[in-house]
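Mind looking over this structure? Questions follow.
For this depiction, one protein chain was excluded, whereas all remaining protein chains were kept in their positions.
So, chain A:
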Amino acid sequence: MSHVFTDTGIIAGRYIRQTASSKLSLLFGALQPLLFLVLFGPLLEDLHLGEGGDSWQTLVPGILVQLTLFSSAFAGFTILMEKHNGVVERMRVTPVSRLALLLGRLVRDSLQLFAQSLVLVLVGVAMGLRAPVAGVLIGFLLVGLLAAALASLSYALAMRVNSPQEFAPVVSSLNMPAVLLSGILLPMTLAPGWLDTLSRFVPFRYVVDAVRDAYTGHYADGSVLLGAAVAAALAVVSLGLGTRVFRRVSA
């Protein structure tokens, strides 16, 4: 247990250096959400999207969560590559803390997401977004929790399967409906009753709603708290599962 922190730092450092040296892929990771912002955002400007907030305060949080869902859900892909190259076993033969092998990667993932989110918000501001700084920071915290949760699940899945062919279909078939049902592009309050009800079973919806309320400065109406609680609960469950898999798996 005593080595978890140092080992997490070592693992994080390795992956941060690796990610930082491929700046192009960092950019491409954020390209799709940026395109949404710039090419789709202006279409919404004059529409009335629901109570409180203008279209940018609705769209930017949605795109932020979308970026989080996609980048975190596919995080496990890198482990598949590393398993193929023998890197995972090579590290598991050293005395390194098993938990650090997961946490170190999560540290890199959250930093990467933070950098991309920051760019996204800044571009949003240039496009017309106005939001309180505290709200934006709360938003980063919420998506950070969500990212930790999803990336843990993704890594755990990748440790258990043997090929991208087993991994990709599971992730995409879960991810796409999740994106649609959490009201990422348009708020679910616009949906007909049955769709709205269905979406209440998708936990990400609460995070999207919470980030939107944070961006309009409505911290106290309960939805920020609910979103935070859902994200935290997801993170606890997923990290628990991820830890179990990393401790036990004989990948």
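A few notes on this one:
In this section, a contact is a pair of C-beta atoms (placed from the backbone, for glycine too) under 8 Å apart; a residue touches a chain by one contact, two chains touch by 3 or more; residues count from 1.
Please note the rule applied: contacts and distances are computed from a predicted model.
From the set "Succinate dehydrogenase / fumarate reductase flavoprotein subunit", "Cytochrome P450", "Tryptophan synthase beta chain" or "ATP-binding cassette domain-containing protein", the protein name that UniProt assigns to the chain left out of the figure is "ATP-binding cassette domain-containing protein". Among A:V4, A:L34, A:L49 or A:M91, the one in contact with the hidden chain is A:M91. Those residues of chain A that touch the chain absent from the view are 3, 7, 10, 14, 17-18, 22, 82, 85-87, 89-96, 162, 250.
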